[in-house]
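Note that one protein chain of the assembly has been removed; the remaining protein chains are unaltered in position.
Now for chain A:
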Amino acid sequence: MDHAVSRRFVLQSTALLLASTALSSKALAQDAPAGGRLVVAADSEPKSLNPAIVASNGVFFIASKVIEPLAEASFDGENGLAPRLATHWEGSEDGLSVTFKLREGVKWHDGKPFTSADVAFSALQIWKPLQNLGRIVFANLETVETPDDHTAIFRFSKPTPLQLVRNALPAVTSVVAKHIFDGTDIAKNPANNQLVGTGPFKLAEYKPGEYYRLERNPDYWGEGQPKLNEVIYRVLPDRAAAGSALEAEEIQLAAFSAVPLADLDRISKVPGIKVVTKGYEALTYQLVVEINHRRKELADLKVRRAIAHAIDKKFVVDTIFLGYATASTGPVPKNAPEFYSADVPAYDFDVEKANALLDEAGYPRGADGTRFALKLLPAPYFNETRQFGDYLRQALAAVGIDAELVNNDAAAHQKAVYTDHAFDLAVAPPVFRGDPAISTTILVQSGIPAGVGFSNQGGYASAEIDGVIATAAQTIDAKARTLLYNDFQRLVVEDLPLINVAEWGFITVARDTVLNVANNPRWAVSNWADTALQA
């Protein structure tokens, strides 16, 4: 339970608001009214909507209402999970198998029954070979046995920690129907966009550039669910448009910070609109300074520590994120309490110390006050990453490092940093996805080929850190594995292959009439079966 509490109070600045929404949603959860059409803002139209192939938030936002995973993240469930298509899961002692008991009486939207064959097919034909995250988690999956229609036994060739599988369940185990995909070219199957799932809503209509319309699934397995008759995703690429549409009551909800942070203060005062900071605890984004260790100066630990001391994290949180973020201590965010360790070195904001470290490293200020120059590439994906790039340039100037800002668009940034290594420092927003082994260790692990995005492309290599990552990957005992990741955090913060600056979740802005908002840690990408509208 203490997990749930600390998860809830991640963003201290909004604790009050947070508490009030938590109360109201609890009170209303049981007798929420049924019916109604919920219109929400969507900022993009993914080209493939199949969450079994593309495990990304953009896809989940829409597809998670139609296609369900084996389990979903939960504030108060056991191990932070609530059952969906699986009702029970158990790992073997040797870590070579995991047995799932599947929900009975579930039907696909086309009326066919959901069975263990669908799970086996999804796992072996899609998650493992095709899915961006599943390729990592299920790398050692060999077979899936289906002794009966409601049991699936996953067998691995190498020990695979149940802890990892468990933590990955919400994101990587979206189950699709075998009878629709079997024997076809999966990547080209039209069902990648005309989704058929088991979820509370059916995808009824898609008008490119305008909207997606989801309709209530009357045969949903959840009793009395879903509450809503329709969910409509209205495509609004401009962020100002989302705010205006909310104020004009044309839409009722904008998730994923579709309303810019700078507008939140004003819009929160509009009667009938609420700003919710909860519901993204399991989708934490991290603000990170990536370092190219091929640069002689940056290969020096003293220089990296000096840069860490030069960054005022409080300023970043208060001014760039307007308080809607938390300062980071290391590579695992605070709202992953299962793994988070505070037992790491701290680099306080201290310009004098930074200057001293740089002097000590043998980079004295030249006649113009500069020690050396470098190229800084802020990722363009968020306003905040760009703004932090501007800030970092100034912060570095204060310690005599002249950073030249290089602004690229998304594709060019991706290539410059992760393929061409044409950077000295870069600002990145990696995501912590519930377990360090999914997308966090890859940020510092060595031996990753060029071209792999959101990974260690800075040429950093530490035998010690690689060793901990490799051991943890095959450690079955959850406690021992967690301890290894505590070591991992300490080692990373000591050696600074990259610098973690801040971590943030997104903001949901909704009309007061939308009920049961943000009642799980992946709310925006969960199934919304209990979301309701006040008549």
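Keep in mind that, in the parts below, contacts are C-beta pairs under 8 Å (C-beta built on N, C-alpha and C of every residue); 3 or more make two chains touch, one makes a residue touch a chain; residues count from 1.
Quick note on the criterion: contacts and distances are computed from a predicted model.
The subunit not displayed here is recorded in UniProt as "ABC transporter permease", chosen from "Bifunctional protein PyrR", "ABC transporter permease", "Helix-turn-helix transcriptional regulator" or "Carbon-monoxide dehydrogenase medium subunit". Set against the missing chain, the residues A:G105, A:G183 or A:G209 yield one that touches it, A:G209. Of the options A:P237, A:G272, A:P345 or A:G366, the residue whose C-beta touches the omitted chain is A:P237. For the chain left out of this panel, the touching residue among A:F454, A:F488, A:W504 or A:W528 is A:F454.
Interface residues of chain A facing the missing partner chain: 39, 44, 46-48, 54-59, 132, 135-136, 187, 205, 207-211, 213, 230, 232, 234-238, 240-241, 244-245, 247-248, 250, 381, 408-416, 419-420, 431, 439, 448-449, 451-455.
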